[in-house]
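Some chains have been omitted; the remaining ones sit where they do in the full complex.
In this document, chain identifiers A and B correspond to the written order of the chains, with residue numbering beginning at 1 in each.
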Amino acid sequence: MIDIGIIGFGYWGPNVARNFNGLPGANITCICDRDAKRLKMATAAFPGLKTCSDPMELIGDDGIGAVAIVTPVSTHFDLAKAALERGKHVFVEKPLTSSVRQAEDLIDLARRNGLIIMVDHTFLFTGAVQKIKELLDAGELGDLFFYDSVRVNLGLYQHDVNVIWDLAPHDFSIMSHVVPKEPVAVTALGTEHFGRGKEDVAFIAAHFDNGFIAHFHCNWLSPVKVRRTLISGNRKMLVWDDLASDEKIKIYDRGVDVRNDRGIHELLVSYRSGDMHAPRISNVEALRTEASYFLDCIEKNQTPFNDGEAGLKVVRMLEAADRSLKLDGKKIRL
Amino acid sequence: MIDIGIIGFGYWGPNVARNFNGLPGANITCICDRDAKRLKMATAAFPGLKTCSDPMELIGDDGIGAVAIVTPVSTHFDLAKAALERGKHVFVEKPLTSSVRQAEDLIDLARRNGLIIMVDHTFLFTGAVQKIKELLDAGELGDLFFYDSVRVNLGLYQHDVNVIWDLAPHDFSIMSHVVPKEPVAVTALGTEHFGRGKEDVAFIAAHFDNGFIAHFHCNWLSPVKVRRTLISGNRKMLVWDDLASDEKIKIYDRGVDVRNDRGIHELLVSYRSGDMHAPRISNVEALRTEASYFLDCIEKNQTPFNDGEAGLKVVRMLEAADRSLKLDGKKIRL
């Protein structure tokens, strides 16, 4: 049984608290938020719990073994650093930090202190992403052709970050998790419309050394909501539509074969088209699975797959995308 | 009544012939194809018609007033040049030519000889594109935020051109037709998978001087077929799904307002969300409308909107996209 403190009780904090609270191995002992109104809501939801408005008070509590940091990204580094220095395991919202440098420092600190950092890339714990990873790990799709992710909708304009830092952490972490290789460079294009210097439309590409491209369209100004990822390989191809109520993942027995039976100048490209299969997807709440995994990793002293390094990869891509954007789409090496 | 000769009776030629044939003002007098089998089909479809295998024979026929060139792009320049030199109006498949230089030469030649070039950008004559142009011309969408076009599917791998030259002429010509401003630069990314040096996946962006971006995803290796264009403005937004059997165009009374009533540091971005409207779209065959328009333009000695200049704009974008692709996504000025 580990005592957990929650810092931040805004939009996502209550979900984090609720999920840790439902687990046998965890005990939430303190919730911290600067806003008294939010603390009142915390008390209503978890009667009898300690609350405080100063995160350092929570972090200073020696009884607490792990801290969940559910605050804006600009505060992640300071809070996580303080917690790690005090010997606490850290569960932190995505993206891990505002810069690669900060992420590297935290990873270093955690390693030296033998502590766990888990970055809350919740999507990695959905039934859909688990199924996709399973398929790609097994080589079901064959050699990959491309990866294309569209995450667009109208709304939720953020004031402190651009659309890349808001939406792309989801897609970067998913791609990084399921695609076996690592990107070597990033390019990005974007534009903004309200004179705030924060892009609201962005097109990002991750480049791999074999020419493979993963492309991401992130957009706050789209007439319709789309959450669709295409992954195409020479043996099979798949579509993940996260908004579908049923059949979120469709696997197509389609592919492309190339033959060369008439000499090098006459490659024959032929298409195969077979059945479609929509596997049943687990609908366990992803955050519950993730919270439970965090406790397991602590107990077994095991490095989670969504650790500081995984979080760093995402931050590295975000930083590169931002730089490329400023440099007219120049290719930024990772 | 004008006598028309058709050069090329492959995949698209029969449609061009059938549509001109059905018009009161046109008389097809000769069909040319190098393939005897195709000529036999032409004779079956249009009994009593003259056929030939040498395009120069057709072009040399003084009775013919206009020539439709429905052949691979690499042959467009020579055939169109010969026809224009012989004083014939030209209806030519998209894209107009293989290079900007060729397109400029043809335009110059046509101007000097007082002849019409019409590039067969058939989509511009669909009810859907006509409706979109009507809406944008009337300013219904307000200030445009972005334009996003996805044209992907599995199949029809072309051997002589890459996916950009195959699919993007459709999208470039449509965008160029409906968006009131002109792009100033193009960037493109792409990759190819079969060792042929012809990209089969491409992401292209047209950049405008006010930061507006039009983005195009063209792809021969997608598991699913998508033909969808989003156009978003501050007053309204629209989605054109060309595969929908009904309601191809949906206009959303959605938009974004920005207010500044608490001083410069507190811009408020607010969303509006109202009704959706799917206007009835004409389903007259686009090519019929276009063929008829070609005859009208000849008769009234009027410059078509899809003239050589319009075709040149598309070729210029294609050429720039190709260059950018080779230069790792470098921005190419138009």
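In this section, a residue touches a chain if its C-beta (ideal position, glycine included) is under 8 Å from a C-beta of that chain, and two chains touch if they have at least 3 such contacts.
From a predicted model like this one, the values you see are computed outputs, not experimental measurements.
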Given 2 visible subunits, total identical subunits the whole complex contains: 4
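Keep in mind that, in the parts below, only the chains that are shown with their structure count from here on.
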Distance from the mean Cα position of chain B to that of chain A, given in whole angstrom: 39
Chain B - residues contacting chain A, complex: 143, 145-146, 148, 152, 154-155, 157, 187, 189-196, 200-201, 203, 205, 207, 211-213, 215, 217, 219, 221-224, 230, 232, 234, 237-239, 250, 252, 254, 256, 258, 267, 269, 271, 273, 328-331
